[in-house]
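The complex appears here without one of its protein chains, the remainder shown in place.
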């Protein structure tokens, strides 16, 4: 049985895993780079080890070093979190070789999930429908052009190594495809050392709906409902929720069974996610399996009552999943907003620096997973996710209301965030009626509305701001008076009567 | 429909009510005494009005002033919270007279609940079993002695105006009864202007189990499960949970129906609580109806998914309860620990002052209802409840584990609390197996165990404390060196080589 | 602070990027913490709950507000009021006096410099000194938080100076190149 887990990650997900370790009485081992010694995951863990320089390749991606620390500290298992080494099959293999229990799928299964082309084949055999596109990797731009011509523009150019929306480009014509091919190739080489691109039909006004999966070493497989993740920017998720407004129990059963089939097809182990696209006509296409715990797992936890990290540890311990598909019922509704350090008005460009002040919301139905504290730093070396605000309600409406208030209570000083954007989205009639799609922001010109909302908010606070402004001047003058002159009244000093 | 609610209360419950107002888009009006201008309920409300001096009788108990502010501010309803005016029938009547919607039962119903003797009669008629004791109020100590002699010592001396365990005294013989009668009389006169005591059989090793009730103006009545509140000190609740470890679904249905009968017997309106004692043999005796929202209502919210303040507002608006008894299912388990400003080792005597630092726990399944912030003050003028820590889990064990960790994360500097005591209770095998009773602390000598646990905790932190101690000396010496002498090394200055 | 009656201080403000002039006026200081103000023509009572150099908590006509002072120069004042950031352009002779005395100066932005609006590492540079560039042309590519971001020229012109090298780290507001 697992007694000590090394968490090969940082930020909010490392903290999330530590919380479950604490409640199970399992010791946690944190690792940190030069940049992270003052981080919360270091402070909360039972033990913490320095593993290298700030750059990920020198620290959180350094497999050998992490395994060395795991062995030195006496950890018997490794939790990879998401990102970094979480979907690195070589790392999973290395752990196995060193007799460290890797909390996730086998390297073999991970390779199958990670290779979009092999995975597509496996799904075809299992009769799980996938999106039309190139049958394999496209090495030459000319080949890509042929396929695009065949299936028709617009098409998506994707990287096999992508994930979480990274490395996906929408192109409308030949010229764009040529440019995008070069750029995508470059990015992929910079990040992964090699490039492997493929082409897929672009489907308009789609929803991104995914199913949470769990599969144990005894072959028991369940899905834990869907998550709708259609509110995105640049193909990366911003807002997620469970249940989806367009998934009824019949659809949930039906697509959930496809997800279960997909998990079996790749001999999946532990918890994972089957991602689907849903068209306006109700058709679902499988896209990929994310072979790890997802960023957005808390919404599933809130509507299922499960602790998914605990479930991961149980499965890694060889236990059977302690419930059956029929025992699971969706309870209420949960919404998550990702709190990224990004400037909405600069096309979501990164925003980093010292967090001089932070207020974290709380209250009934409110959960916040975050690494933030007043005085912490948001580093440019790692991704922009500072935390997640999740609210639960008996109904969609209650969870939305609670989210709306929690967003207003969330104050972060030092970096830009999408919190104002989320308020605008949550207030929009389209969001309220569930008219979601991955192009939601563009389709409803949300950024224009955001500008309006922000000036309205400013109008509402103008009186108070003017009051604070004039009192501040008084205060300053009195300070100056006190410093400069104790005999003469400050009014005469400033030329007043 | 209610659009603006004045909250005739302070502290955590005022904040709790404001949170629901915010989520429903209802404006909130706070009131505050001289002592409370810097309080969180003032800061969170839409509007806040000063109503008088620190003493409750000059502020939070000043009915006329509160009604005046309600009318001035344009509020259309009043939420009384708990304590203060919440069970004052005259106040409910006054509100009605001034066309203010009082969010609670009618004055008439409240009088019936508040008069323990009339209530006992009503229950006899409704066939709800009650505890043996004096048939009515006992005005003379001699009469009390007669009844005690008849039903046999030990007996409880109770005040009709009591509540939440206040004004209850256990006496073992004639001498104690005489002393207690004088003291109880005095306290009651000081607090309520008059005294009205009665005598009840003392039942040994009892559990305190209560049922949450809701009844609308259309006569629909439901119970929302039980809460076990057996961990007490001086007859006041410390830890509450739902469900109770000794209530199965059959018992829940059965006693729940008694609670519903009790609510109908007093023509109850809005949410309330029917309190029962449970003997070791499984017998339940009704004790009283608390005609208000209880301190411990969050545990019911967490296992039912309901927002009870929202339900209160809906009922006050004349709406029907939007669910039936059969729709309600207990989901998981919730535990609450009351965070009082009290010194466990001084017999839970009050501890007040400036809170120089506070850390409020958070995480999956953790909810904290509190007025605390760093820099706030715990006032001696009001009761000692600073907040409530509530945890939810899929099972009792999960909620207990989460509570255990959250308690360790809860840091309050400036006053004493029972947090260390709660850790000892939660770790005890008796609590884990559910062997609860109102004399739990004495029966298992918990305070002795607490002393042991505290010295064990100190041992575990001794190395770190020694390290911090010696580094601090280094730091101080360097500061002194810097201040006093820039040329000579500090070591030589201090006589070192 | 002494209690003063018949007291009158007026200040004019303008919200950044808005035309309308706003005025605030202290009519009376009733006590150490209570003021009668006239804001945009309407009398309002202000009571200070807490006040430090960083911020002020106050009741304005029975509603609580918390304002933090983020920045205060001769020309601008940035506040966060109840979580909402507001920047004022200031128009008060009085205030200028205060600031001249306290030695705070404002700085001028140059039109020549192309600054980075984000922190990051320089992945590639697409121009050299002497090159002609048009507004919108990519000048260099930065990497930050695992993303590659193209930095485009803000004007037509000729590259005069390069302030960066490939592999350099740049902070927010650092000058990348100068274009004339």
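To keep things simple, chains are lettered A, B and C as they appear, and every chain counts its residues starting from 1.
Going forward, a residue touches a chain if its C-beta (ideal position, glycine included) is under 8 Å from a C-beta of that chain, and two chains touch if they have at least 3 such contacts.
Quick caveat, the model's predicted, so the values are computed rather than measured.
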Result, missing-chain neighbours among shown chains, is A, B
Touch with the missing chain holds, among B:24, B:151 or B:191, for B:191
The one of A:37, A:279 or A:346 in touch with the missing chain is A:37
Note that chain B touches the absent chain at residues 166, 183, 186-187, 190-191, 341, 343, 346, 349-353, 357, 380, 382-384, 408-409, 411, 413, 457-458, 460-480, 484, 494-495
Had the left-out chain been drawn, it would touch chain A at residues 37-38, 42-49, 73
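In this text, only the chains that are shown with their structure count from here on.
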Relative to chain C, the most remote chain by C-alpha centroid is chain B
The distance between the C-alpha centres of chain B and chain C, rounded to whole Å, is 47
Here the gap between chain A and chain C, centre to centre from mean Cα coordinates and rounded to Å, is 32
Residues of chain C that touch two or more other chains sit at 63
